[in-house]
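Have a look at the structure below, then the notes.
Heads up, one of the protein chains got dropped from this complex, but the rest are sitting where they should.
Order of writing sets the labels: A and B. Residues in every chain begin at 1.
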Amino acid sequence: MRYSLLSVLQQAFKGQRDWTPQWRDAAPKASYDVIIVGGGGHGLATAYYLAEQHGIRNVAVLERSHVGSGNIGRNTTIVRSNYLLPGNVPFYEKSMQLWERLEQDINYNAMVSQRGVLNLYHTDGQRDAYARRGNGMRINGIDAELLDQDQVRAMVPFLDFDNARFPIQGGLLQRRGGTVRHDAVAWGYARAASDRGVDIIQNCAVTGIRRENGRVVGVDTTRGYIGAKKVGLAVAGASSQLAAMVDMRLPIESHVLTAFVSEGLKPLIDTVVTFGAGHFYVSQSDKGGLVFGGDIDGYNSYASRGNLATIEDVMEGGMALWPGLGRLRVLRHWGGVMDMSMDGSPIIDKTHIEGLYLNAGWCYGGFKATPASGFCFAHTIANDAPHALNAAFRLDRFATGAVIDEKGVGAQPNLH
Amino acid sequence: MSLALDRATSAAAPATSPATLQPFRTAAGGLIDRSQPLPFTFDGHAYTGVAGDTLASALLANGVRLVGRSFKYHRPRGILSAGSEEPNALVELRTGARREPNTRATVAELYEGLETASQNRWPSLRYDALSINALAAPVFAAGFYYKTFMWPASFWEKLYEPLIRRAAGLGRAAEAPDPDHYDRMHAHCDVLVIGGGPAGLAAALAAGRAGARVILVDEEATPGGRLLAERRTIGALAGTTWAGDAIGELRAMPDVRILSRTTLFGVYDHGQYGAIERVSDHVAVPEEHAPRQRYWRIAAKRAILAAGAIERPHVFGGNDRPGVMLAGAVRAYINKYGVLPGREFAVFTTSDDGWRTVADAVAAGARVVAVIDSRFEVRAGLTQAAVAAGARIMLGAQVIDTAGRPELAAITVMSDAGRTETIRCDCLAMANGWNPIVHLDSHLSRKPVWDARISAFVPGGLPGGMTAVGAAKGQFLLSDCLDGGARAGAAAAADCGFAAVSPPPYTTDPESDAHEPLWRARAGRGKAFVDFQNDVAATDIELAHREGFRAVEHLKRYTTLGMATDQGKTSNMAGLGIMAELTGQPLPQVGTTVFRPPFTPVAIGALAGHHRGQDFRATRHTPSHGWAEANGAVFVTSGQWLRAAYFPQTGETDWLETVRREVSTVRSAVGICDVSTFGKIDIQGRDAIKLIDKVCANAFASLPVGKARYAIVLREDGFVMDDGTVTRLGDTHFVMTASTANAARVMQHLEYAHQWLYPHLDVQMTSVSEQWAQFAIAGPHARDTLRRIIDPAVDISNEAFPFLAAAAITVGGGIAARLFRISFSGELAYELAVPAGYGDAAWRAILNAGASYGITPYGTEALSVMRIEKGHVATAEINGQTTARDLGLGGMMAKKKDFIGRLMKERPALIEPERPIVVGVRPVDPNDRIRAGSHFIGVDVTPGPEADEGYLTSVAFSPVLGQWIGIGLLKNGAQRHGERVRAYDPVRNGDVVVEICAPCFVDPKEEKLRV
Partner (left out) sequence: MRIDCPCCGLRDNGEFTYLGDASPARPDGMDASPAAMLDYVYRRDNPAGPHRELWYHGAGCRSWLVVTRDTRTHDIAEVAFARDAARARDAEKAVP
């Protein structure tokens, strides 16, 4: 059933009787043209774009748990395209453009809300670094504004401007940035892909990747062997485990990032704000909770929980930035396990094994990339060659030196 | 009769003489002090409670039963519970900067003058305009918003979302900074007991008697747990007396600490626990110097989880009406607070303990009109009190609806035969079994397991060092709580090396925990709520099932079940139970949601502690800070350091004017700058030079004693990590400097290289950054100035002490010092290091010595101007994205030795000729100003991705050239000197044509620094 105000009203009178499952809970067939491993945002988006853009509909998405159980449902919902380096800029802008029409594309309200993303600066050096970034964005046709202190104060007057250890000097604002309701992205893509013929197979963990004569022929799963002409891996957080099945060692470590939500509050803050003198960023959800976070814990982890040192650091950043937070309460904190790559940028590429494709290394920036990641990965799989937008996200860039290191911290994943 | 009374008291409480009017206060009993009246207000009405009340008990005592509105439908809500699980009774506590939204009235202790208000309603609690939402409830089903509001796209931000945001949210945050402060404590103990109910007290007693260091944390003002809420006996004592005695004994033990008003909110790895002590929340304003709350970080060898259990509501039509309460809460209000939550009670139970409510209510002077038990048979004797009270006993029946406007006035009961009847009552006590609090033991990702005996989840694999006891383990009988607690306490103490004696078994009054769960009652007309706060009804769970959201996480996220401020403490189980019925699965197969910290919401300020405002991070002062501050310096933040940026003199109106003077004075006379913030690492040992050669990319083996050399440190990936100097003070003695920003990192890197990569090298090192104050003395009169403070025996003539010379010398009459002839400014310059304790004196002495030459102190701004004039790279260029080659330092890379980063810097993309390389730039029009962060674009080229050729890293106004100059990174830059490009700066409306030149603007032959 198409979703619309009309269908919602009709069902209100019918006691919601006629709604059907939003996507088919499919059982695996013997084989597919393409198998996407990973029923998170990126995997589901890839399946959707394979069907929608490339007409490849004999596709299965294999999910070890249930749809959207990974980082698509654990992130802090921020979308933006305020990147610095040429390899990243056009890709994330494509993602932004896809967000801007997502709901009409997939007939699902994911609440894309362009409420602005404001990155604060506290020193002249930071200001110049943001100017460099903002100018690069503008050169690429992306909106960016460098605000001075007065302009920031007008937007977010309740921040600490007068007694701060690191006074706010200004900020870099991308008005088109904002937030998106994360779960709805997974569900919306699942529904849209399922409607186009894609099989979404839950509770189906991949246990092996079969090869014959150097090319992929299928995968072993907890629900049996499934043949495939092509296999795409989109399992951020567990990429190394899947790659190990074909003896690949990736330039990736798994780390945990903690996110937080407060109790629900009447509207307080309209934009996304990041603190430039500590690890803290915050926005407010439509439901009223402040959603915030900080830095990763900093050690390899597959346990989706953080520890106190990081939690304290985030709260300290919050109070330093916004002393009115003091009496508001944290409702819940949780961890997500992410692929931290060696240069802080993702990989969307073919592998050296024919028919095997890799989508990995998203660090803590995977959510905003979801549409473009699906778009580019689908293109790479369908054409056996990368799209221009993901041409820089090559697996061999570490050998060639063409790394994309936004933070300039080098081959140390926990610092990105 | 009761209806009329309720309306009169709650709607129009008299504002004039409230002191004694507490119509629902019992005459005696409870752990309150009736002699201490406490006036307070709710929504502007004045009421009076007594010492020992919570806000909830005080409101109930005053007959106020309507206290809040629900999230989505704005349904009238009352008080469900008597504890921290409360989903309904959320209020704004206090006013002004201390306003605390979403505070559970059931845990807020009453104090004199407390001001409270209901929330999420307009214009008033009783007449809430948005209660019209309830009429639209058929539309507002779970997830309806995912299906609409999509057209037209731009209306989301403009119309739909603002409306939704305004309607959503609960309370209003304070609009000012939090005026209170918070404390942070670290504590260590042998045995941590979580929860001070009977099991926890018994555990703490056993562990404490054995001599273990014990910390007992309890949420309430007074530990005791259910003992304070029930009428029980232990041995010959009343339960409350036993608890009081136990607390007294524990308090007398020197190694036992009782933290009351303290919630253990989280369990973290390796025996670490987080707890919040509400030090001052029960008073109007914290006492002077006292924190509002104290965050405890507790490290415990053993932990005993005695957190108790939470009673389950029933799911039936109209179960959210004010007056419908948990049975355990009804007993708590009667027994602990001396408050009758109604006059005519009904009990809807599926468990034996629900029947306890009858006797308690009757004893307090209320009427019990009916007991409805959905079980067909109950234990003989269970009905005794109800029979005696003349209550109707309705076995096999269920409550299916309620009525009242809005407070409860009647219930509809359906018999097993399907016959319905209406029974008047103003309080319905619900008993549907209890859920052990399995939150804390689940924080380390361990899943609870299903216990069919009690139809509830109990702790599964526990975190290391933790045991569960009592109700938290699913043992609901008091005797089991006491005996299990005592055994666990003794065992935990024994694990920590204390010999413990198990006490003899406790004896209690007769008890029974028989129970048959009822996940939802038969359908009635009204909405049957599962999650009260988020307005998730049983029909929403049916819809989720219909739409395929059957996995427990899907159910939760699609319907928002369990995502409100109570995190589903009273709702998750019913949700699972209904989904189990719908899918035909056994309940445990539906799964459990993952419990995450904190157990109850925690104030952000408490977790941040003192780290706010100026105390957010430590502030480091340079040795000359006192002088600089006294002399009007303007400071700049550099990491944790405060450094003098410039030193304005009287009459100077503009920072640029000051900086120009400082630079000109240095270039023409002499100046002094505090450079103590640089990292200084003392390296000694036979193999010191070998280690330095591994860590630095340029060659050092040939460095003679008494010489300093510029040093470049690479990361292993071939990019530049930092630059500094290495000085050979003796054959096996070196001192290495690092930039201010990278001081700690370079130290760590050196230790890494030594301890991990080259462990066989005979070398030791230590940071001496804090031990030495270091000052740059630069300018044509630098030597003259220096001569006046160094000891006469030291020869610093150009011949004896040429450029890059270094030596240990003495100053001021025998004070050990180090002198380096190095220059960042391009002038004749020295850096003098003295022991930090002499730093201030040395600074003043140098200023005196140079006074006749017109010496000026100069700050980081002038320092930066002069280094840009000289084309020296600094943090803006060494940004982690540049190689030595990019920085024009490629020629210095050693060829004949291995060093960190040697191979990787040669990767193809890093040696491409096109790669941006460091250049100098100056505006073609000398009046133009340029700004760092501008991008280089060809002069007649349209800006676009292909046209982007690099960017300006640093700029300065050069007093020497009389114009703005800069350093940048430009594609193929070395070949483009003389070419013109644009410095394009759209974010600041800048677009300046600049000429590319060599990155050195002053004294390119470097003659000045060698004189």
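Heads up, the rule we're going with is that a contact is a pair of C-beta atoms (placed from the backbone, for glycine too) under 8 Å apart; a residue touches a chain by one contact, two chains touch by 3 or more.
Everything quoted here is computed from the prediction, not taken from an experiment.
Taking the complete complex into account, B:Gln755 is the one of B:Thr583, B:Gln614 or B:Gln755 that touches the chain left out. Contact with the omitted chain, checked across B:Pro198, B:Gly271 or B:Gly880, is made by B:Gly271. When you scan A:Leu6, A:Ala27, A:Ala244 or A:Ala385 for touch with the missing chain, the hit is A:Ala244. Looking at subunit A, the residues touching the absent chain are 238, 240-241, 244, 249-254, 298-303, 307-309, 312, 342, 398-399, 411-414. Seen across the whole complex, the unshown chain contacts subunit B at 268-272, 299, 444, 464, 716-717, 744, 748, 751-752, 755-757, 759-760, 897-898, 903-904, 906-907.
Please note the rule applied: only the chains that are shown with their structure count from here on.
One inter-chain figure worth recording: subunit A and subunit B are separated by 23 Å, centre to centre, where each centre is the mean of the chain's CA atoms.
Contact residues on subunit B toward subunit A in their complex (touch as defined above): 71, 98-102, 138-139, 141, 144-151, 153, 156-157, 161, 164-166, 168-178, 180, 182, 184, 266, 268-269, 272, 274, 297, 443-445, 539, 542-543, 546-549, 551, 553-554, 557-558, 560, 564-565, 567, 594, 596-598, 601-605, 607-609, 611-617, 619, 636-638, 715-719, 721, 875-876, 879-881, 904, 907-910, 931-935, 937, 943-945, 947-948, 951, 953, 984-988. Looking at the complex, you find that subunit A touches subunit B at residues 3-5, 7-9, 11-13, 15-16, 19-23, 25, 65-69, 73, 86, 89-90, 100-101, 103-104, 107-115, 122-125, 127-136, 138-141, 144-146, 158, 160, 163-166, 172, 181, 183-184, 187-188, 202, 262-268, 277-278, 284, 286-288, 303-305, 307-308, 311-312, 315-320, 323-334, 397, 399-403, 405, 407-411.
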